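For this view, one protein chain was removed and the others were kept in their places.
Lettered A, B and C in written order, each chain numbered from 1.
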Amino acid sequence: MEAERKKKKRTSAKTLQTAREAGYFGKKMLQNALKAREEGRPTAWSMVTWWEGELIAKAMGVELVFPENWGAFCASVRAAEPHLDRSHGEGFPSTLCGYARNCLGYARNMADNNLEVPPDAPGGGLARPTFLLSSGAACDARYKWFQALGRYLEVPVWTLELPHTGVKEYFLPGNKEHNIRFIVSELKEYVAFLENLLGKKLDWDRLSEIVDQTFKTLRIAYEVDLLRKAVPSPMVAQDFWSIMIPHLYLPDDPEAYEFYKRVYDEVKYKVDNKIAAIPNEKYRMMFSELPPWHTLGFFDEIAERYGIALVIESWSYHAIPPIPEEELEGVTDPLELIARLTYRMWTGYNETALEYGVDPGFFMSAYLKWAKEYRADGLFCHPLMSCRPATYTLLHTGNVLMDKFKVPSVVIDGDIVDLRVFNEEEAFSKVEAFVETMDHYREVRKKEGLPW
Amino acid sequence: MTGEKKNKGLARAAEIYQSRDKRARELKADGKKVFGYFCCYPPVELMTALDILPFRIMGDMDEPITVADAYLPTIMCIFYRSCFDIAKKGRYDFFDGFIGAHACDGAERVSHIWRYYIKSPCSFFLDIPHTSHSAAIDFFKVQLNYFKETLEEFMGKKTSPERLKEAVSLHNRQRALVRDLYDLRKSDPPLITGSETLQVLISLMCVPVEEGNTILEEVIEEVKERKELPEKKACRLLIWGSLIDNTAFTDLIESSGLNVVIEDTAIGTRPFWHDVELTEDPMDGLALHYLKEFRCPRTFRETGPSYREDLESRFGYLKEFVKDWNVNGAYLNIIRNCDIHGYEVPAVRDYLEGLGLPVLVIEQDYSTAALEPLRTRFQAFAESIG
Amino acid sequence: MFFAGLDIGSTITKIVIKTEDEIWTSVIRPTGAEHRRLAHKLMEEALQKANLTFGQLDYIIATGYGRINVPFADRQVTEISCHMRGINWFFPGVKTIIDIGGQDCKGIKVNNGKLVNFVMNDKCAAGTGRFLEVISEALGVKVEEIGDISLRSTNPAKISSLCTVFAEQEALLRLSEGVSIEDILAGIHRGIATRIYSMVERINIEKEVALTGGGVKNVGLRKALEERIGFPAVVPPEPLITGALGAALFAQEYVGRIDKKELETRKKERRLEAVTFFGEGPTRGQNG
Partner (left out) sequence: MNSKETLYSAGLDIGSALSKAVIMKNRTVLSSSVRPTEGNFSHAANTVLNDALEKAGLSHSDLASIGACGLGASFLAYPFTKITEISCHSRGVNYFFPSVRTVIEVGNQASRVINVTKEGKVADCIVSDRCAAGSSRILQIIAKVLKVDLKDMGPLSLKSTNPVRFTTGCAVFAETEAISRVAEGMRKEDIIAGLHQALAARISAMAQRIKLKEECAITGGGAKDIGLVRAVEGKIEKKLLVSDDPFITGAIGAALIAVEK
């Protein structure tokens, strides 16, 4: 029986009809960039900047591709390894981010091919960029990596700033507005850089349109998250990992908005009719950080075997709770709207952090809010060998969840790219034992009067 | 007693190096406030101006990391894991304040986690922009002002621009003295070894600036008059990369046929190489200095139009080191999981090899216990030069 | 004149005695835990085989993991330089050397007989000879045979673990699943070859490439490596002794630099004694 299971295809089954359509958006991005390149229009490789830099580039007519996303794609089709080996051979330490190493190895292959896409590149490859858009948000890799690409691609790099405020410091009088002013002035310099590079002026009306559309898409994506609080869970992480692509990368695309409306309707229907995403939901777990892209079927298996639903996941890929209306009153400058949006992403859970006296607000505090709201029985921690900074706060998060809410966590090592790190047998055995742990803490929470 | 006199500064530095917290604890007993800080980005001048002793937080390569495992995953920067580990074991229980910094991912995340588990009466997390655009420098100044106000509130007193300028001058004096000390390593053999230099530099980071300056003056005098010089080796080595804070490491290198003559690291030249400009508002000079003049790869520098020009703008300063210190080999020291230096390896290697230097790269585990296996590499490197 | 090179590796000790022009004799013995101290016994054996007395050796160089504190050696040189020199003697045109030893694996770049760059594996034993020993032991096959067996594979298995201990278990699991030993071994060789290749590629693999060290005796590994590199490599007649040979060659070179009289005094003072580790013990302990 075991051997039979192994032979099954290991991609995950999505529980939402709409989630099955989301793959379209990933392909669309890659193809648009290749087409732009062919037609001589500007293209860029961009980090996920949480809308800070992408929207402006799009308003300037730049087609963006995201090497992080493409790294996940390469891993999911198991095509990353040759790139990793190449990067290792170039002298980059093998401890660096897997997405980065995948991209550096690919860039080296491009350099060997007159900077054109190598014929066998996975998914059609990343089109040659006009410039690189790196970001100081989240981790050092996301600007060091693009800087390191200078070795292969002699194109300009722009690094976006995003303040990393401590929770206590965020609440110092005036600091939040200083931070937003700083982002705005940085964005002005970024606009000047683009105008200079591309030899044309930014169409501010177009930018405003894009920003409006983005706010709309993110709003509805957020509302989908709210629906997911329902018991039983109408949608699980296996779905989310597909549907996150449109709002994270293409929120300005009217198609993305239309897509989310359909997602919303489908999830709403399931909530209203109490249709569960997985049969026999027994345990509700939160998930952190990125999943093992190459072995997603694992999550269907633990749903089937133990009734585990991953009800909410991975803070950094979610639409943020909307900005309070009073904060946006009278704000019309699209740069300021962008600044407030992205800064909100990184500070939106600071109130929660303050409430529980914890640091940092980002990466961990969302789970504190979610634990209660989503009635979580546990946290599934998936530390990533090759996305280490996302992992640094995992144990801390687990400790605090236990401390404050008696919600246990289980740590299962894995990786987004390097499939050798994830050991399925061991993972199953840990999850099986963790089921007993969740039972135990349900009792403990009950005794301590916690509401779930 | 004459021997002691002859070696006053060096002996004092060695003594402080051995028990780094001893002087700080003494001063604390006398009522002085002591603040621990991460990396070399939080301006020590601000602490000095408010009569606070800035104490640089380091790890301990001799101490196996055990306690930190419950809080920090094993795959993160080993240096910061070690800092947290020994702090959790009580080694830094004398801090009145903790200054975290957004220097790199490791420093930033551990700063947050530290504040939750290790309580100090006062704490501040200093955000540091990643670029040195003019907007970033303005923003950094704002953050430095918040930092200053936090200190002022804790100390219950204000500092004045004059007092701050005095502090800047005192620290500038220290920087100038350190550069004088480095000058004594230009000769062949260098007049002072890498291990001795490291002891002196670390001692400076554990005592008040005036005491540090006295040590430096004495050391310089002693070293200048040296009769017994360090042994002359085939290789004059430049160290670039992650910091080294234990002489066991430099001893290993220097006993493998290499003379360490200059270290471009966070406990080497980096904190000392430029003076802080005495601007009218001293905060301007500080913001400019710490964000722009520091040469740590954690700050993004604009790429040039071509790779070669980019290398020149990012690593051009190394050329001066190589020329003036007559360097003939370079060692790139990467503490495992140090991303900011790790990404730089191929580029800095290209640059140094372009200068005609052989380059040795080692990713090490920040543990004296794991040093011995590295000996063969250093020896082979020396053999390839000699 | 006679020059001796002594290569005390982590698993095997090798001695080469050579004259000005040729290898006079060589001895290869397992090092083992207690044998490390018995290098002098092995030297006696080599001398006996060569029909020489200790006094006839003009210069002795120790290399390898255990090179430090060999009291009867005139000098120590790292095994990296020695492998380079030994290979250079066999194959002057070689630019890249891959040495697969018992506990480590190195890549060495040579230019005009000079060491210009090198890399070594660190931290992890995957990709070393010891890795293969552990696996062969687990599979119940002789380590000398695993190369040949792996060549019979038609469908190499995927062994994804890099850790020796985990790879061992993975191999056992595959075996229980009915995967043939030759496929498992071929998979393991392929994995190791990939690891070694990407490590050495950091110093840029250039033609000619020489393979040396105990690991190369394994034809399966050699084939997998050559496939990965993309062209055939040269292998010295006895890949185990390149380090010791290099040491002997260095001995020859050093003798040229020393005054005759000094050499004679030195030779007289030299004693063939057991390896000592005085002064090192206490610093390694941990008290309390």
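General remarks:
Keep in mind that, in the parts below, a contact is a pair of C-beta atoms (placed from the backbone, for glycine too) under 8 Å apart; a residue touches a chain by one contact, two chains touch by 3 or more.
These numbers were taken from a predicted model, which means no experiment stands behind them.
Contacts of the undisplayed chain with visible chains (whole complex): A, B, C.
Contact with the chain that does not appear here is found for just one residue of A:192, A:331 or A:433, A:433. Among C:72, C:91, C:118 or C:131, only C:131 touches the chain left out of the display. Seen across the whole complex, the unshown chain contacts chain C at 10, 31-34, 36-37, 65-66, 103, 123-125, 128, 130-131, 134, 138-140, 163-166, 168-169, 172-173, 175-176, 275-277, 280-282, 284-287. Residue-level contact of chain B with the missing chain is found at 64-67, 69-70, 74, 367, 369-370. Counting the whole complex, the residues of chain A in touch with the unshown chain are 2-3, 395, 408, 410-411, 413, 421, 423, 425-426, 428-430, 432-434, 436-437, 439-441.
Keep this in mind: only the chains that are shown with their structure count from here on.
Contact topology of the protein chains: fully connected, every pair of chains touching. Counting C-beta pairs in contact across A-C and across A-B gives the higher total for A-B. Placing every chain at the mean of its C-alpha atoms, the farthest one from chain C is found to be A.
Between the Cα centres of chain A and chain B there is a gap of 35 Å.
Counting only residues that touch two or more partner chains, chain A has 90-91. For chain B in complex with chain A, the touching residues are 70-73, 75-76, 100, 102, 104-106, 108-113, 115-116, 123-125, 127, 129-131, 133, 135-136, 138-139, 142, 146, 297-298, 300, 302-303, 305-307, 310, 334, 336-337, 339-340, 342-347, 349-350, 361, 363. Within the complex formed with chain A, the residues of chain C that make contact are 160-162, 166, 177, 194, 197-199, 201-202.
Of all residues in chain B, those touching chain C in their complex are 358, 362-363, 365, 373, 376-377, 379-380, 383-384.
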